[in-house]
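Once you've had a glance at the structure underneath, I'll fire off some questions.
Missing here: one protein chain of the complex. Every other protein chain is in place.
The letters A, B, C and D name the chains in turn, as written, and every chain counts its residues from 1.
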């Protein structure tokens, strides 16, 4: 997760609504999964081309079309045409640089958000753009590549767990959002553990690698915050939009989701603060360690320099230096030097310099 | 008090409203205390299972059910069913990662807040989540574990002190909030004393432990601020909510509570500022002390190096060095060295380098 | 002025409205001064117990009761009872940890603010809580201890200076506020002079004391800011409150007061900025001075170390060292050393290292 | 791109609406391009003087007058007179220090924005002011110098690509804005690559040039942010202005544009954060490297100083120094010195000082 912008320049000069895929092409053939359900039952279907999807949705049932893989522009165009989606919405679905947003187009509303996951091996967060088109009784969801992010929701529908089968398309949309947001919690817990471990490293043996990791985590927190913060507005818009498409009974669930987002922002702020504190401690402990080394080395020099001077004195070649002739001169002067060295050590230790 | 997030990932993929206990399991069997009172008298009862609680509340009396221990999901479900509580509320009560909030569910409102205490031994703040469900004439309070946080309020009811017996359930809710917030003041005073002591340490003998303590206190201030700040909104919502459940006479009390919260936020800001100042002083005094040491050591070397040079000169073996033959050469040169050393010392002292 | 919180924990668990004095007990017996005036004349009275105060206020006159000393709970209770003051107001008057605020209680409004003074000897700001209860035709003011803060206003009433005798109780309240705020300007001017002097010290001879003073002044600025900032809201509330108790003619005076508060906040911000700049200059000049010292010392060592080496060379005992036998060897080598020393000095000076 | 203000003082004292060109004079003769189109066809014309432009615009067609070169005050005056433009608008068009803004003048609205480009050779961003006057069925655009920034839009009109020919003048204005904003994305991508390269440099071989580049990029980010941030308001005003000149169908396009601007601000913030992190790493790595050097040098001195002392001892001229007479004295003492040196090296290495 780098936070750079890429590929947007391909679109410079093209008319608005031109469909260009901006982002990584995972190369797989897009999959279309069609799921229709009501309180009594459900019907699932894997289709190859969009035309096989029924697009006249009856009132009582909820239809969910999940498309994995968005690089197939043909498919998108087809979908947009048959469902009557605005060209700008299709353009946004294709551009994976979008930030999370909510847009109300009257007949349907459009949600973009970011799913995140944690790559254990590379110690990196990976991010995927998820788009939802939510109508009165249908939801179309778009993922960048095949994955199981929505399978818990699908399982719940198929097994009739919870109240999802009794609710409408707005509740389905909520459930998908909820699934995506739950992923953030998982990643935050993993990062929390990483920070904890880093903190221990910091105490025992800080290295330059520690510094790099602190900066990396700080940067990741910033990017996480950026992809979470707009979710507040997204959910807030859904709550407050006066639209027949969102039922009153879904309200408390959205409020709950909103609280989760606020909670995550809080956690991220706490992590950022902890990382800043760790950075301070790192820098001060590095400088402290350096100072200690220099102090010890300088103390050694400082002890020997006066002794060397004394030795130098008795190395002078004056003809008349009576001490040189004394029988005990040598041992006396050596003892004298020893005493000086001991006194200096004692003095340095008392001053807490050693 | 660490500020990390934990356990939330257990819930990923589960339908909303699924009851999962997230937090520490204190292992004790939950206790249910039932207290019913009006102006004339009161009636207290310790029950084992929730079914023993009467849940049809008569208008004139106020009923308060206090549940200590929230890890018993069965109990929560039972409670929710009999009182008609929304599944999301129960879910929030069980999840101890919540931030303080106020939610109006029409028939009742729901408050989450954090009680804090100070563990003298470990020098640590401990935090417990407290939830209140407040209806027209009843309050249900949930604590994480058995404790005496609400006993002053219970005593006041039993002894008929103050006006609490004359007021409604909203006043009881206010009293419980007030009790929780009073605890913050106690902790803030303890932390204030700790900061004061740290400041004295800082002046007399700063150690690396001082640095660690400053960072620890700064982090605790951040976490305290995070658990206090949302209380503003909570109380504000209670004040401004147009609901028949909060009587006008409770208004001034809520405003008073609001002022307390603002005051605490102010105190926390002041503490944070003091800690930042202390950090600056610590760092500058450490670097100052190091500099002093290096300066003294360098001065010693600087005095002896020229003297050693002179000794070296008269240790040269030139055949024609007239001074070496002089009778007073040795004492003269020693005196000369002494004068140089004294002059240098004098110069360094005048320059304020020693 | 320390900014710590103290004594609040005494009240934990007590019912709201319980009267507990939190703050310093100045030990003096409270004084009650009663002053009644209208356009025609005035009547002043020093009473011992509150019961001697008339509390039925006639419409045409304005009554001002000033109470110095708030630790006498009996007096407060008496006062509250006879004037019909809410218990929470009395509680706030007794608690000197309050932050400035304005509260409208219908029949009267309640203002808390902080009076500050400067103790020349201790170089410290001292702070006192002042509370005002303002009704339709009366003002009750509370001070922590006897003092002359309101005497200019009293003099104006007695001497009939300005328009105060022609105006109502709201103008009296304004005048008292104005008197308190004027004190802030005086303190700010004194602090301004202190900062100016500190700046001069900083330029001529910075010491560790300078650093301590900068931090002390920064902390005081923060506390001043905290006691001034809420005054904005206080005055704003007075201006905008739709109440018959504040007359239109007082409006411009309140706006003027508001401007003064904004001005003070501005001045405080400027001072804070100056102090931050001074801190930077202090730190950079300390480190600069240290560096200069180290540089000079190192230069001295660096000059003598090569010379000592040369002396060492000619102190070697090789049998065949022709220079040692030369008649001019000694003076030549001494001259050579001198030249080297001069060249090095010259080089260091050209490089601006000395 | 420097961010300084220049030339504004020329206008001091002149009456408002006085036309003075402030900015760089590119010296070219201004070009006027006139383009009229509707759904069926288009008509293009290059005119020399403004009087040749038809200024009575028929309802069904859209007229676009593009003027490249704004230093010709005569031309501006002529244009303003014939189209009935307010003098202040003309003044703003001439003053290239303007920040982006939107103004509604009833009959038309006026937009100022900045086009940016990247000069590969100088590694510098260059900026040009673009002004738009948008009426019911006409757009007049002003550029500082001849350039191809609007040619993609012109091509689309001429070739009938997209829906531009079916829409009104507001869509044309949108398209021009869109073209300008697309340029920002291109520049941001180039800067992103520069930052990436700088980051690599930072890791391999940081130099003072790296520092200069980081500061330069930080400054450029600030200036970019300043020219982008007001665009939010510009587009927001266009969206919310209740004006018959902007049709409902253009709404989603403007919202899309708005999202682009928000996205760019986000990217700029991320870049700024990355640059700050790089600055920290640069400074800490420079100081680290310096410390390493000093440590190694000091270790060398520290090893040799005690050895020199020992050599000095045996250079003393005492008559009675038995070791001097021993046959193996010299090799023994040399071995002793070697052992000391090795022990010290070993000790330093174990302490991780080397």
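Definition applied: contacts are C-beta pairs under 8 Å (C-beta built on N, C-alpha and C of every residue); 3 or more make two chains touch, one makes a residue touch a chain.
Predicted model, so just to flag it, every value in this text is computed and none were measured.
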From D:49, D:203 or D:297, the answer for touching the chain not displayed is D:297
Out of C:81, C:107 or C:256, the sole contact with the unshown chain comes from C:256
Listed in rising order, the chain C residues that touch the chain left out are 152, 156, 161-164, 174-175, 178-179, 182-183, 185-186, 188-189, 192, 195-196, 252-253, 255-256, 259, 262-263, 266-267, 269-270, 273-274, 277, 280-281, 284, 288, 291, 294-295, 298-299, 301-302, 305-306, 308-309, 312-313, 315-321, 351, 353
For chain D, residues touching the missing partner are 3-6, 8-9, 11-18, 86, 88, 91-92, 97-99, 101, 103, 105, 208, 211-212, 215, 218-219, 222-223, 226, 279, 283, 286, 290, 293-294, 297-298, 300-301, 304-305, 307-308, 311-312, 314-317, 321, 323-330, 333-334
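Going forward, only the chains that are shown with their structure count from here on.
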Superposing the Cα trace of chain C on that of its twin chain D calls for a rotation in degrees, to the nearest 5, of 145
When centres are defined as mean Cα positions, the distance from chain A to chain B in whole Å is 27
Listed in rising order, chain D residues that touch 2 or more other chains are 315
Full set of chain pairs in contact is A-B, A-D, B-C
